[in-house]
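Presented below is the structure to which this report refers.
With one protein chain withheld, the remaining protein chains of the complex are depicted in position.
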Amino acid sequence: MSEGTEQEVIKQQNNSKVIKKLVLVVFAMFGFGFALVPLYDVFCDITGLNGKTNSSGVAYAADGIDTSRTIKVQFITRMAKGIPWQFEPVTNEISVHPGEMKFVNFYAKNKSHRDIIGQAVPSVSPGIAAGYFQKIECFCFTQQPLKAGEEVEMGLQFYVDLDLPSEITTLTLSYTLYDISGKVDS
Amino acid sequence: MTTETINESLDDVHNDDHHDHKMTGIKRWLYTTNHKDIGTLYLWFSFIMLLTGGALAMVIRAELFQPGLQIVEPDFFNQLTTVHGLIMVFGAIMPAFTGFANWMIPMMIGAPDMALPRMNNWSFWILPFAFAILLGSFFMESGAPNFGWTFYAPLSTTYSNGSTAFFVFAVHIMGISSIMGAINIVVTIMNLRAPGMTYMKMPLFVWTFFITGYLLIAVMPVLAGVVTMLLTDTYFGTSFFDAAGGGDPVMFQHIFWFFGHPEVYIMILPAFGIVSTIIPAFSRKKLFGYSSMVYATSSIALLSFIVWAHHMFTTGMPLFGELFFMYCTMLIAVPTGVKVFNWVATMWRGSLTFETPMLFSIAFVILFTIGGFSGLMLALTPVDFQYHDTYFVVAHFHYVLVTGSLFSIYAGAYFWLPKWTGHMYNESLAKWHFWCSLISVNLLFFPMHFLGLAGMPRRIPDYALQFADFNKWVSIGGFAFGLSQLIFLAVVIKCIKGGDKAPAKPWDGAEGLEWTVASPAPYHTFSTPPKVD
Partner (left out) sequence: MSRGNQGWLMGGWLFFTGLLSSSAWADTQLNLTKGVTAVSREVYDLHMLALYICTAIGVVVFGAMFWSMAFHRKSKGAKAADFHESTKVEILWTAIPIVILIAMAVPATSTLIDMENNDNSEVTIQITGSQWKWHYKYFDQGIEYYSVLSTPREEYENQNGSFSGNGNAKNENYLLEVDKPLVIPANKKVRFLITSDDVIHSWWVPAFAVKQDANPGFINEAWTNVDEPGVYRGQCAELCGKDHGFMPIVVEVKSSDDYDAWLNEQHAMTAKAADAEKESLSASMNKDELMQLGETTYMAYCAACHQPTGLGLPPAFPALKGSPVATTGSVAEHIDIVFNGRAGTGMQGYGKQLSLKEIAAVVTYERNAWGNDTGDLVQSSDVKAAGGE
């Protein structure tokens, strides 16, 4: 009877409306999962939460040098599994004033018998300090190819922001060196 | 036309459009779109998975019975713990609740079936397929997944054993099943309630599943996303979680736990619904504070989205992150506490009897609360540094999942078995199941608190000598608990085969539309929606 089928049709239309909305939510949340990747990077960039520093050079933008504060900056290096390089900081600790530009060197040598392309991945501790550690020039911005037996000194030019939180007096920059020869298209 | 005639003609419409001949044999079960049949399929499947996951746990406990590696190699031990977790979470607990949803929700809201009966069939039948893939991986050369059910990268990517692809495939299928089931539940509840049943007149059971449905729709796709990223990192050269390529392994944990935390609430909210149905029935008193129970459940669901990083306090989070997640996690104790108090207030000055559903429900309230206490302790970040990744955590989540979720499932099963089968189950055998389970489960999981406090980490196949005594008792409890579940199997089989005939409403204090139909419930119920006042 017409009234009965009308009710059925209305029900089905109601169902379709809700189903469409829910399926949209499903796809939106799937996309959200992937969106979390760049969101995470943005969040970490702003807050320095995971200790990641800038991955391309920045211009010097400090308003002078704060000589009333001295920050200890330590450098450590670590080799990932399977990369037969010697990689160490030439100096492992320096004192800087916020706003002061500094230049330090790192020594690297490919001790094996094959050509290897390395990639240094920086990490700063405490994580909060990462956002205030500005790298103007860094060997970690690019890949580092070294032929077998070749050695090199690589530079890092940086400064520490004037508004580094006052409770931080020491920060540590760590480089982990990875062999990315296999990942690079020659 | 009179109301009667409209209803009759609706029935005609139904009967003309649907084949009302019940198929028999295998075909019935393969092609069924009937919510009761599908509910039964889910429930049996989940019980088989419980026994399978439990068997894996028995091997784990056998290895941990004494110090030394006696039975298995460490890598195989990691496979056991991983698959045990995956099976219990995705194969036992979640499908069991889906089985309850299928059986009970249409009847409780006066609907003839779920909104999407054919999708319902698919939702179930892809599950055995998914678990065949997962369990099949044990027979691969590299073995099953061995990186924990939480599959952190890069252990699960660069350093995995080759089972990752199967693992990802299985998880995708389980996820699709859950999402389809959740959509079905939400649409059913929104659109098929009998006239007069407003949202605030729905049984709390229906509310908890409604909210759980939304949680599933929101977070299962995120799991699908993270597991896809895992696949591409492992096989297609992406670097989501690989520092060498600019990725971050901690980001994996953020995305995973964004799914993972709501997931554990997905596994407990339905339990709250079941217990909120049973306690009033056997107290012969209405549930105390119905509306605050609804609000509390909703708050718990909302809060569950902003606490995920309490699983990650040791990853190197900055102070303000730790504080934020600590405070939010502690906050969840408030609505959860409200629910516990409301259950107690329901019992208070009631007229109590202690049939098996009530026994399991009371045990749920007490033991789940104990699990909640250890959860509160875990929320305190500074102390979490001592508890994290130790047996203290293992104790916590087994209390909330086993004496919590699983006990509520048993409670609900006993409560509704008469409705499902038409027979009363054997009450004294059921009480044996209860008491044996209660004692053995506490012997199994309570000492784990001490083990964790004494310093025993998780996921280790062998341990230092000071942990030996408790491990021995835990293993004994484990074997006893495992065996006790066979009593349940006996009760169910006996009940299906025969027993005292069950009336429409065997429990005098029970309320709800399901008790207005005969026991066993007719194959089609509420073809005509009832009037609800």
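Going by the order they are written in, the chains are A and B; count residues from 1 in each one.
We take it that contacts are C-beta pairs under 8 Å (C-beta built on N, C-alpha and C of every residue); 3 or more make two chains touch, one makes a residue touch a chain.
Note that the coordinates shown come from a computational prediction; the quantities given were computed from them, not determined experimentally.
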#### Entry: Option touching the unshown chain, where A:19, A:104, A:121 or A:138 are the choices
A:121
### Hidden partner chain, touching residue among A:18, A:83, A:138 or A:156
A:83
### Message
Using the document's definition of touch, tell me which of B:366, B:489, B:504 or B:518 contacts the absent chain.
### Response
B:366
### Query
In terms of residues, what is the contact footprint of the unshown chain on chain A?
50-51, 74, 76, 78-84, 86, 92-93, 109-113, 121, 123-126, 167-170, 172, 174, 176, 178-179, 181-182
### Summary
Residue list for chain B contacting the dropped chain reads 66-71, 73-75, 78, 141-142, 146-148, 152, 154-155, 158-159, 161-162, 242-244, 248-250, 283-292, 314-316, 318-319, 322-323, 326-327, 330-331, 333-334, 337-338, 340-341, 344-354, 362, 365-366, 369-370, 373, 376-377, 380-383, 385-386, 388-390, 439, 450, 453-455, 457-466, 469-470, 473
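In this text, only the chains that are shown with their structure count from here on.
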### Task
Would you kindly tell me how far, in whole Å, the mean C-alpha position of chain B lies from that of chain A?
38
## Note on the structure
Listed in rising order, the residues of chain B that touch chain A in the complex are 1, 6, 9-10, 12-13, 115-116, 179, 183, 186-187, 190-192, 217-226, 229, 237, 240, 243-246, 248, 250-251, 254-255, 258-259, 316-318, 321
### Message
So in the complex, the part of chain A that touches chain B is made up of which residues?
### Response
1, 3-5, 7-8, 11, 14-15, 18-19, 22-23, 25-34, 36-37, 40, 44, 47, 49-52, 55, 80, 119, 121, 125-128, 176, 178, 180, 183
